[in-house]
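Scroll down for the structure; my scribbles are underneath it.
Every protein chain except one is present and positioned as in the full complex.
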Amino acid sequence: MRWRLWLLMAPALALLLAVFAAPLLHYLWLSTQAQTVLTGLRPQPIGAQQWLRLWNDGRFWQDTWQTLRFSAASVSLEMLLGLVVALLLNQPLRGRALLRTISLLPWALPTTVMALGWRWIFNDPYGPINRLLAWLGLGAIPFLSNPAITWMAAVGADTWKTTPFVALLLLAGLQTIPADLYEAAALEGATPWQALQRITLPLLTPYVLIALLFRLAQALGVFDLIQVLTGGGPAGSTESLALYAYLNAMRFLDFGYSATLLLGSFAILLLLCSTAALAWRWSSRLQGELR
Amino acid sequence: MALRWRLLLVTLTAALLIGFGALARARVEPVSVLMPAPFADASADLVQEFNSSHQGIQLTVTRGPLETEAVSDLAISSLLLENSPYDLLLMDVTWTPKYAAAGWLEPLESWLGTDAMEDLAAGAELGNAFSGHLWRFPLVADMGLLYWRTDLMEAPPRTPAELVAISRRLQRESRVTWGYVWQGKQYEGLSCVYLEVLRGFGGSWLMDDQPQLDSPAALAATGWLQDLVRQGVTPAAVANMGEPEALQLFQAGDAAFMRNWPYAWAELNKPESPLRGKVAFTTMVSDVGNPHAATQGSWGFSLLAGSKHKAAAVEVLRYLTSAEAQKQLNLRWGYTPTRLSVFEDPELLAANPALGDLQQALAASVLRPLSPVYAQLSDLLYRELNTVITGDRADQTAMQQVQSNSERLLRTSGGQG
Partner (left out) sequence: MSGSISDDDGFKGLELRQLSRRVDNHTLVDQLSLTVAAGEILAVLGPSGCGKSSTLRLIAGLDPVSSGDIRLGGRSITALPPAERQVAMVFQSYALFPHLSVERNLSLGLELRGVDKAEIKRELDQVLTLMQLEGLRQRKPAELSGGQRQRVALARALIRRPALFLLDEPMSNLDAQLRDNLRAELRTLLRSTGVPVVYVTHDQHEAMGLADRIAVLREGRLQQLGSAETLYRDPANRFVARFLGSPSINLIERGATQLGLRPELLELADAGSAVPAGWEALEGQLSHSEWLGDRVITHVQCPGQATLKVLSREAPASETLQVRWRKSQALHFDARSGERLPGSSDPHTV
């Protein structure tokens, strides 16, 4: 009977293999080949040289750190703000439908357009924020020209853009929680804050996890926002792994190393996700024991 | 009859007509050109004229993106698929060795003949040939210029020290907020800015295929740019300035000097520009005894090796780069020509008195390294330079880093620099 199961799953497995495994294997092979403009774009085997280069590439590690920093900051901000927005939009307000639509607009905007808009907002000295500061007699903020600040500006723009997505997902989650649970909790003596902690958040957990997963995957692969907003600068302080891999492929025509970079970041991502999953499982088991 | 039936009928008829039209034109050779959006717009008239005067060829222009590197991305994406829909590409000067080494270009010398380059103005011939072949024919010249305010000074500075002195005096007198704006963002434009200053201090980027970026001249150039920011002659925001940002600040009247390309001349002299008639340009400042350099940034046509209509494409190339076409492009759109005969055209000189200055700047133009790995070389340079400008690293450390990284890059690329 077993073989029949496999037979029935075969088309799906073949598709998965074709879509995910095949490109990975191709990249793995490519990472052992020099395929650059100097080889006339013909692959030439060079063994593990490019992996060694990756290991010694300070820029790769810097970009890894920067990508993680960006993802951690923007995703946690988005989750927090998304939850607040979702809770607000879940209130029986007048004109709620309109508010929901408006709050979705940033998400509907193409990233490049949005990034251009933020580049203008962050402009030094002519952007609206800096004009306001000048009008108040304060100094301009070097949003895009100070390595210590620019990454935060990028986080701000990303948060603005994707908070609606998180809010929408969490709002969908909130709407699955029956109203009578809150009434029951109120009768049990729960304050609104306690109801949020004891009822809303635990019941929202699956939705939070989905949003977290989506957003982390997107944030770790951030490219177009950075490309348009900062181009990776200043001083390389906002360059992401995806941007570095893109530079190697499309600008430097160094496809072997670009593949190595992609696999390298993929490995880091995998490591990170499995660590997070393990930590999650461990903590929920711990919690279960405590109860 | 319902509206949609009528629409359907009209659509069908149109489709049939187009179909017949395509059949009738089956013997016509199609030639497709990819250009950045501004060039595509500017050459629209020429394309129309070409098509009406050349019955055997159907020329179509693909309007690419606005940004230089985005056009390259588009071209490369199609070339990687090994079935590019284009026959001709309008190429930036820095792309040529890379594209040639990748095997994507067709050598032009056999198609154009040996005397093809003879009419080119001094400086315009640079950057078209690489490793013994001609890969590109220039359409439009482009070079870095120093713009200065005629309402603030009698004559432009000719040395770095003069530029700083005039800036500081004007700033002290509160006549401008900033002295000098340029392209300091982490991108290709910063390499262009640096090359001019580097030449002005007597240095060079590569010499005999060896990087010279930790030389005293290189350090002097880096130090000068860094000091501009430190002394407040240049705003710290320069670390994120490209051409439009610098132009915006200069055009608002907030700076005395700007480094930019010739396109800014037309922008500054538009009727609504606050600086109309108050601006002039010259070449970059240099230390005594060193040349006033202008980084070459020309655009030219390359023939793709994969083209199935090479002869027709070459005819298009000849037409679009002809003296008559260049004259039109200058008259209507202000593009700088590459042909000597166009620079000396009395009609053009009368309409555009700055043409002579442009010709001189072109003659002073310097090339960025002609190398298939130029993109990497430049990336190494502008990244570190930007680090210096933002004050994150001492100039000496940064330049030593660029030097050693560039050396390693050129060594591993087999000296093909």
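Note that the chains take the letters A and B in the order they are written out, and that residue 1 is the start of every chain.
The definition used in the following text is that contacts are C-beta pairs under 8 Å (C-beta built on N, C-alpha and C of every residue); 3 or more make two chains touch, one makes a residue touch a chain.
All of these numbers come straight from a predicted model, not from anything done at the bench.
Taking every chain of the complex into account, the omitted one touches A.
Of the candidate positions A:V19, A:L105, A:L136 or A:L187, contact with the unshown chain belongs to A:L187.
Residue A:I199 is the one among A:L88, A:I121 or A:I199 that touches the chain missing from this view. Although one chain is not displayed, subunit A still touches it through residues 178, 180-181, 183-191, 194, 198-199, 202-203, 291.
Going forward, only the chains that are shown with their structure count from here on.
Contacts from subunit B toward subunit A in the complex involve residues 69, 72-73, 76-77, 98, 101-103, 185-187, 235-241, 245, 248-249, 252, 254, 372-373, 375-376, 379, 383, 386-387, 389-390, 392-393, 413-414, 416. Within the complex, the subunit A residues that touch subunit B are 36-38, 40-41, 123-126, 140, 142, 144-147, 150, 230-236, 247, 250-254.
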